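A single protein chain has been omitted; all remaining protein chains appear in their positions.
We just call them A, B, C, D and E in the order they show up, numbering each chain from 1.
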Amino acid sequence: MNGTVVQRIARASPELIGGLATCGVATVHEAQGRTGLLASYMRPIYPGARIAGSAVTISAPPGDNWMVHVAIELLREGDVLVIAPTSPCEDGYFGDLLATSAQARGCAGLIINAGIRDVRDLTAMQFPVWSKAVFAQGTIKASLGSVNVPVVCAGALIDAGDIIVADDDGVCVVPRSAAADVLKAAQTREANETDKRARLAAGELGLDMYKMREKLTEMGLKYV
Amino acid sequence: MNGTVVQRIARASPELIGGLATCGVATVHEAQGRTGLLASYMRPIYPGARIAGSAVTISAPPGDNWMVHVAIELLREGDVLVIAPTSPCEDGYFGDLLATSAQARGCAGLIINAGIRDVRDLTAMQFPVWSKAVFAQGTIKASLGSVNVPVVCAGALIDAGDIIVADDDGVCVVPRSAAADVLKAAQTREANETDKRARLAAGELGLDMYKMREKLTEMGLKYV
Amino acid sequence: MNGTVVQRIARASPELIGGLATCGVATVHEAQGRTGLLASYMRPIYPGARIAGSAVTISAPPGDNWMVHVAIELLREGDVLVIAPTSPCEDGYFGDLLATSAQARGCAGLIINAGIRDVRDLTAMQFPVWSKAVFAQGTIKASLGSVNVPVVCAGALIDAGDIIVADDDGVCVVPRSAAADVLKAAQTREANETDKRARLAAGELGLDMYKMREKLTEMGLKYV
Amino acid sequence: MNGTVVQRIARASPELIGGLATCGVATVHEAQGRTGLLASYMRPIYPGARIAGSAVTISAPPGDNWMVHVAIELLREGDVLVIAPTSPCEDGYFGDLLATSAQARGCAGLIINAGIRDVRDLTAMQFPVWSKAVFAQGTIKASLGSVNVPVVCAGALIDAGDIIVADDDGVCVVPRSAAADVLKAAQTREANETDKRARLAAGELGLDMYKMREKLTEMGLKYV
Amino acid sequence: MNGTVVQRIARASPELIGGLATCGVATVHEAQGRTGLLASYMRPIYPGARIAGSAVTISAPPGDNWMVHVAIELLREGDVLVIAPTSPCEDGYFGDLLATSAQARGCAGLIINAGIRDVRDLTAMQFPVWSKAVFAQGTIKASLGSVNVPVVCAGALIDAGDIIVADDDGVCVVPRSAAADVLKAAQTREANETDKRARLAAGELGLDMYKMREKLTEMGLKYV
Partner (left out) sequence: MNGTVVQRIARASPELIGGLATCGVATVHEAQGRTGLLASYMRPIYPGARIAGSAVTISAPPGDNWMVHVAIELLREGDVLVIAPTSPCEDGYFGDLLATSAQARGCAGLIINAGIRDVRDLTAMQFPVWSKAVFAQGTIKASLGSVNVPVVCAGALIDAGDIIVADDDGVCVVPRSAAADVLKAAQTREANETDKRARLAAGELGLDMYKMREKLTEMGLKYV
């Protein structure tokens, strides 16, 4: 199964992708039925980055970053690289040279269930990364992996062309086929929240706004 | 035992609370006999926040944030929300809407032994949070918990009205009944440190300042 | 074995040390054959610090920081303190008073396989620390340890006088005897990377630049 | 606060304690409203042990087992030692000599939020221990702690005289004042389960026995 | 997406399943190209169990075991239950009553990325479980999940009807469509190993048997 590179992948439209980026991880996650989050240990290397893009996936042997070079050739403007080692690994698969190359091909950022290095340079380049660890440990180029095959990354199933949304809250994946519906639901959710936010800011209580008091009493909540 | 909401809690005076905030976590922890620290995994979502306030405690079912709404009604100016799930959980109980509501009621910040989300918004709002994880995972509103009952949060016992002190070093709880004594001890400790700091900055050694050389020799320390 | 303080240690030249600091952790680690990294959990308390210096090592009992005072007397300009507890520990051995004292003696920073406290003050002082945890838990002064003996710290063997290189990528140790060769290899590596970086930035692929295509085909990589 | 030894503690009756031991951890935990469990990392050193007993609590400095000797003097037949370090620690506070001494005084077992050693001997003696780690690291006798004060151990609040229930499922604490009610609830629960077990063993489904089908349909469950 | 129960699933033949059980986890994992392993934290509750069976999957809300009852109705002789919470959770979803029910319906065992309880009873019943934790924490029945949908469990993608192989080495999943090929490859692998084992047992070296010496020399291995 290793050693397969899928060259052509379907991508969602830039409008869908841009819309999801604007909504952000928490809203998108809610909008698609509370699914798609990667594990909480996937943290950004610097605060403030907010991206969305089509996943170019890499199933990589532990400690071997050869396939990253293969994947970079397949990147299109706005894509997000996703690296999933086949066994648990913290090695630093990716640093400033690869980021330079990926950025030159239009890559919007990296999601890696392993280590990252050269974080100072990556920060200066504003190349955002969400990783399991910061670790300079070098990798080799000895074994094949695969590119643009489905991977499980940090607990989430990601297929090539799925939309990755990432910000300070972490990383969420949206299946490409669901992207339009999810965006719509996310935007509806956001619209609803504007009014709620204003009312809460004015001091109205969620207990009243959401009419929770009666149900809480029924359930037996006792004020003492 | 679940389903109890204690409406009235005793609070320490603003002077005591403000004094403890100024002393900070490390000094307060030392001043009360090296007790009261929450686990080291409780980290702030942004650097630089320093708060103290009376604890409004929430014992919450895992993945269920219903009681937060109940607790917000009970907040007074300067209080600190404390959320302790009853089994280990990283779910994101709290985000920008709840923060807006809590802040509107005067809440000074949140301590949560679980996840937090919307950290970008919370940072923009300057609503400080110390949490176990950043995780967007949504929660439900299905089961009762309790408010203002004693909880164990990240390894520390916290009762409603106890004073929470939190800064870049983490989180410390001071029992309300001990607050005056602890503040006094903390301020004494700080006063002592000013002189020491100046002498150390001038190059004097702790070995001399604390007169340690003799005891070290007695214990058998050998210079080679 | 405890209770030994080695007063005189050999140090690498300031030129070597400065050169290694400029190269940084990732490059130095590669240049010495991918060895010398400390565990990935050793994180800086603030971003942006880049240091190198001769290790003054402390083998400390868990929760006992007495030997830090002994070690500070032995510091010379530019040295880096290395604290390795003899059993796993997160206690806060070191805070602003010790940092003031160490900085006054020329200390360039601290590497500690335990906790650190007063991180706000340390950040303000620009005293960089790489630690396993931020934790205010106080320590005692009851048992002897040793100073300037070889220690295993966060998985790496460090001898007094070895060169510590630390930056946003973590911490790497270079044996003193290898420092000149490692620096040379690191600088060669850096020089090579300048050209590569420019070519990659211009859109050239690593696949072509490193001539990987043929070997990948030989190994059986299939494009579909 | 350290340095206090409470000599006399109230204990539940042997009947209550024996009854709780028979019910076991899972049942007791449910019977008291799903509270009282210690963290899941507290594991027995050998399978099959089932105990209950009155807690004799030790608040111990990290890596210092002096107070264990103090506590052993206070043990009565059937008591359970509970050791809670004041900061995270895996050191081996307790081994075969202390177990011999504790067993000679009637001790039924040990709960320790730290390390244990001599597990081969303890197994041979059938002295049961639930610990965070097996680790031979030795401890010192330099600092005071306290005995029979309330402690937080592995996330649970335990007061001297509370009843500890421990078996292969872990450890649960029952406040002494609640013991009679909890035992009653636990025995009722057990009685109810006998019939259910028989019906389930005969192939009846929980869906039918608990009449869940209608509610599931109402909630929207769809069979496809 | 939640609230879906797929009633009919395709299953591999008993011969395939039995064959895979005989080969065991390590061999099956190798035979399918080193894929399919669940995370190493999935450990058996007692040693010696070796099973294989068709997966009946449960996507469950954290701390909510309602769907287990739904799934049990769908079990056929020899099936293996697979429970994957939708966010990280250690709660004890499953104990002796559910095991009694599942066993009565022919269930061969349970794989759960959460907690298990009543391990003493489960061991006595010889109902094997591989879990993330042993934890008695009770769960609720308030929210829907889904049954027989694809799940990610402990890092592996599992679809209903896939074959679960589990033994003392952990858990491996074989996609149903690949089962015949994997079994064949696994049996070939086993046959090859018999001869090798005998030669190695007789003292022949792997270096010679696999003819490694020349390649090692080429790569630069130096004996000193």
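Everything that follows uses one rule, which is that a residue touches a chain if its C-beta (ideal position, glycine included) is under 8 Å from a C-beta of that chain, and two chains touch if they have at least 3 such contacts.
Keep in mind the model is a prediction, meaning the values are calculated, not measured.
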Could you tell me which displayed chains border the chain that was left out of the figure? A, C, D, E
Per the touch definition above, residue among D:Pro44, D:Gly78 or D:Gly115 touching the missing chain: D:Gly115
Touching residues of chain D against the unshown chain: what are they? 3-7, 46, 66, 69-70, 72-73, 90, 92, 95-98, 100-101, 103-105, 115, 117-120, 123, 133-138, 141, 144
Of the residues in chain A, which ones touch the absent chain? 61-63, 86-91, 135, 137, 140, 142-143
Going by the touch rule given at the top, which residues of chain E touch the chain that is not shown? 24-26, 29-30, 34, 37, 40, 43, 47-48, 50, 167-170, 172, 193, 196-197, 200-207, 210, 212, 216, 219-224
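Operating definition for what follows: only the chains that are shown with their structure count from here on.
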Which other chains touch chain A while also touching chain C? B
When the Cα trace of chain B is superposed on that of chain E, what is the rotation angle, expressed as a multiple of 5 degrees? 180
Chain centres from averaged Cα atoms put chain C and chain E apart, in whole Å, by 41
By the touch definition above, chain D meets two or more other chains at residues 34, 37, 40, 86-88
For this entry, which pairs of chains touch? A-B, A-C, A-E, B-C, B-D, B-E, C-D, D-E
